[in-house]
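Only one structure is covered here, and it is reproduced in the block below.
For this depiction, one protein chain was excluded, whereas all remaining protein chains were kept in their positions.
Order as written gives the chain letters A and B; numbering starts at 1 within each chain.
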Amino acid sequence: MSLRSLFPKPTRDIAFPLAGSVLLFGFLVGGGLLYQVILGSGTAERLVTTMLIDAIIVIGIQIYIGNTGILSFGHVGFGAIAGYVFAVSAIAPEDKIKRIPKAPFGLTDVQVSPGVAILLAVAFTVVAAMILGVGLARSGAESGAVAATVITLALLFVTHEVAKSWSELTGGNRGGLSFGIGESLDGRVLIFVVLFLALVVARLYGQSRSGRLAVAAREDNLAARAVGINPLVQQMVALVISVVVVSVGSALRVWEIGSILPDRFFFDYTMLTLVMLIVGGRNSVTGAVLGVVVMTASRELTRRLGQEGFEVFGIGLDEEPLDWIFRENLNNVVLGLSMVAFMIWRPGGILGDWELDEWLYRTFGRGNEEEPERLPELDVIPDAQFTASGIGVAFGGFQALHNAGLSAASGEVVGIIGPNGAGKTTFVNVITGMVQPDSGSFAIDDLDLSATPAHALARAGLVRTFQNLRLFGALTVRENVETAALVAREHRADRVVRDPDALIAEAGLWELRDRRASELDYGNSRRLELARAAAMAPSFMLLDEPTSGMSNSESLTMIEQVRHMAATVGAGVIVIDHDLGFITGISDRIYVFDQGQVIAEGTPTEVQADPRVQAAYLGSAAVT
Amino acid sequence: MLEVTGVTTKYGAISALRDAGLSVGAGEVVGLIGPNGAGKTTLLGSIAGLLRPDTGTVTFDGNDITNVAPEKILRAGLALVPEHRRIFTDMTVEENLKIGGVTVKASERAALLEEMADLFPVLKKKWDVPAGYMSGGEAQQLAIARALMSKPKLLMMDEPSLGLAPILVDLVFDLIEQLRDQGRTILVVEQNATRMLQAADRAYVLRSGEVVASGTGAELLARTDLFDTFVAG
Partner (left out) sequence: MTQLLQNIIDGLGRGSIYALLALGVAVVFGIMHLLNFAHGELITIPGYLTYWAFNHGWNWWTVVPLILVSAVGSSLLIERIAFSRVRGAKDFTMLLTSFGVHFIVSALFLLYVSASVKSIQRPGWAADTVALGSLRIEIFDLLVIGVTIVTLLATTWLLQRTMFGLSLRAAASDFEAARLMGVNSDSVIRGAFALSGFLAGIAGIFWLMRAGSVTPTAGIDPMLKGVLAALIGGLGSLRGAVVGGLVLGLAEVLLRAWLPEGIQNLTTGFVFVLIALLFIFKPGGLLAVPQVERV
C-alpha cells in the first residue's frame, strides 16, 4: 500500500490550512492597516477594528452554514447570549449598579476578569447550542431544512425578546449595559489573536474528518447515510464549534464597543453577517473573508455617500439628481439588494467554494502524482452470508412486497430482475434501511439487521448505489471516494480498506480525479458511485440499476468492472438491472420479482428458459 | 397527427433518447414497447413537455410543439396519463375529474363529468372519496378518465397496467379497445408487450434509447426473436 495517500495527510490537512490562515489573516489585517495608513483618520481605525471583529463572527457562522448547508438565522442570537453573559460577568459592580441594581442571583456585585468572562460566555452559549441542536436534529429529520431554519429564527427572536424584557438582568432596551470609562477593550492584540485562531479553527475543522463528512451530508443527505455517515452527529459538531467562535467574537464585540443593547444582536446584524457570508461564498472560509472585506467597503462607501456628500477620495459628484438615493440608512437597502441579487444570479457567491489553501496545495504542495498500480483481487475473501426472508411492505392499500427474500454469499453476484413496479427497488430500500418493512427480517451471518438505521447498515457492510445516481456533486471525484474511505477506516477496520486513489484508478477515473463530480458524464458518474461504494470496504454492494442510461456496449464493460471492483474488496454483489444481457452476464444466481413476490430463482440459463420469466417480461397473453 | 423525429433527450438517470422518432395517425392505437430503462417514459415526457429534447422536433396537427410548456401542449389537444398515475390524493374523485377538465368551458364540463360517470361506473360509486383511498385499478381508471376530461385529440398513456393484477390488466386493455372504438387516437407505452401488440394497430420497439423495430401489431407478434430483441447486444 502506497504511503502517499495515508489519512490524514498532514501537509494537506494541517500545514497548508495553517499557511492559508496566515495569508487570509495577512489579507485582512494588512489590508485594513493599509487603509488606515492611507486615510490616517480615527474613523478608519474604528472601521478596521469593526471589520476584524465582524470577520471573527462571520467565520464562526461559516463553520456551520458552509459545512452543513443549513441556513441559520440564530447565530447572532447565540452571540446575544454570549454578549450578555460576558457583559454581566465582566462589568464592574459600580457600573452595573446604575443599570441593573436588582440583578438576580446577586450578579450586580459579581465581577470576573475579562478572560474568565469570555470563558463563561462560551460555556453558556455552547450549552444553549447543544439544546437547540437537538431540536434542530429532530425537527429537521421530520420536516426538512425549512423547519430547522425557522427554529433558528425563533431563537434569534427569543433572545431579543428576553434581552428587552428581562431588564433586571440585561438593562433592557433603554440603557442596556455599559462598561465604565476606560474599561472597554484597549488595543487590538487580542482581536488579532482571536481572528487568527478563528481562521485556523475554521480551516482545520473544514479539512478534518468531521468537517468532510458534514460536507458530504450537505451535498446529499441520503447518499451520505448510504456510506455510513450520521449527518446529525456531524451537524452537531459543526454547530458547537461555530458557536464557540461566534461567542468569543461576540464577547469581543461587546467589549470593544463598551456596551450592549438588544438591537445590536438582532435582525440588522444578522442580515449584515449573512450578506457578508453569502457575497463572498458561503462554502469556503476564503469566501467568508472576502465577503467581509467587500461588504465593509460597500458599507463605508454608502455611509460616506449618505453623510459626507459626494466627495469620495477627492472626487466630487453633482449632488442634486442623486440626492434622493443617497441617504443615511442606505446601507440596509444595499444589504437587502445584495442578498436578493446574489440569490437570483450567483447563489454561490463570488468565490463559490474556492478555498485558498486547497488551491495552493493542488498547485504547489502536491508534486507529481503517478497513477496508482492496479489493485489485486483478494486471495482470501472473508466469509459472509446475507439472508433476507419474509419481507413485506404495504404503501397505503398497495402491497409492494409480499414474503420477499433472498440470500447471497460474499464472492457471489446475485441478480434481481423483474418488470417495473415489481418491488425490486423497494426491496433494496428495505435492506438498506430507507423503508421500514411491515414484516420479515434480514441479517448478515448472525447479526440481525432489521430495524437498523441506514447509516448503521452501511457501517455493518451493506452499501448501496442509487437508481437516480447520488454523488456528492460539489466534491471532486477524489473527495467523493475519500469520504467513504474515511468512514471505512473507522467502522470497517477489520476489512481490507483500499486506497481511494487506487480505486479511482481502477474505475478509470484517474485523469478526472480533481474534477467535480457534478461535471462528470453519465458513464463516469456511474463508475464513480461504484468506486465510492467499494471504498466503504463493504461486505455486500447493492447496486440499483447501475447500467441505466448506458448503451449496450457500455453495459457489457460494466460486467467486468463490477466483478473486479467487488473482488478487490471481497464483497458480494446484489444487483438490480433491466438489461438482461448485463444481468445474465454478471450473475451467479438470479431472483425474479413480479408483483412484489419472488417468482423464480436460479442460474441465468435456468431463469432465461423459465416460461414464467418470459411471461413476466413480455407480458402474458390475454385470457380470453 | 403526431410526428416525432430525431429526438435526443438527456435527463439525469433516466435513459437518454438517441435520435428517436415515431408517428401516430388519427384513429390509430400505437404502442411503444421495450425493456425497462429503454427510454419509453422519456419519450412520452419529451412529447408532453415535461422534458426538453436536446435535438429533434415534435409536430402535432402540423404545429411544432417541441419545447412547449405542458399546459400549452394539453391545450393543443395532447393529454398524458402519467406513469404511476399521479392522481391528486387529497382531492376527491369528482375534484380530480374537474381538474382534468380545467381547460374546458364550465357548461361542457358538467356534461363531461356525467359521461365519465357512465363510462367508469366504479368512479361513480366513489365520487366523493379522496383519491388516495382508491385501489390500483380504480386509480388507473381515474387517471384515464381525468385525462379524457380535457377532450384530447390524442391520448397518451404511460404504463397503464403498471402494478396491476392480471384481471385489472384485462380491464385496462378492454378500456383501450373501447376508446379506440369511440374513434380516439391513442399512444400507449407498455411493458406488457404481448398484450400491447394484440391491442395495437402499430407499434415501435425501443431499446437503449433507440427505435430498433416497428411494424403492425401482428407483424411484431409474429417475430420469434422478440425476446431476444429485448435482450440482444
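For the reader, a short list of remarks on this structure follows.
Following the convention adopted for this analysis, a contact is a pair of C-beta atoms (placed from the backbone, for glycine too) under 8 Å apart; a residue touches a chain by one contact, two chains touch by 3 or more.
The structure presented is a predicted model; accordingly, all values stated were derived computationally and were not measured.
Shown chains touched by the missing chain in the whole complex: A, B. Within the whole complex, the absent chain has one touching residue among A:434, A:485 or A:598, and that is A:434. Screening A:39, A:112 or A:145 against the full complex identifies A:145 as the residue touching the chain left out.
Looking at A:125, A:234, A:273 or A:425, the residue that reaches the missing chain in the full complex is A:425.
Here the missing chain is touched by one residue of A:69, A:83 or A:546, and it is A:69. The set of chain B residues touching the chain not shown comprises 48-50, 69-71, 74-75, 79-80, 82, 86-91, 95, 98-100, 102-103, 106, 146, 150.
Take chain A: the residues that touch the chain left off the picture are 69, 71, 73, 134-135, 138-139, 141-147, 149-151, 153-154, 157-158, 161-162, 165-166, 222, 267, 271, 274, 278, 327-330, 332-333, 335-340, 343-344, 347, 425, 429, 434-435, 466-468.
Just so we're on the same page, only the chains that are shown with their structure count from here on.
In terms of their C-alpha centroids, the spacing between chain A and chain B amounts to 41 Å.
Residues 10, 12-16, 35-37, 132-133, 135-136, 159, 161-163, 165-166, 169-170, 173, 190-196, 198, 208-209, 226-227, 230-233 of chain B touch chain A in their complex.
Against chain B, the residues of chain A that register as touching in their complex are 396-398, 419-421, 467-469, 522, 545, 547-553, 556, 577-581, 584, 595, 614, 617-624.
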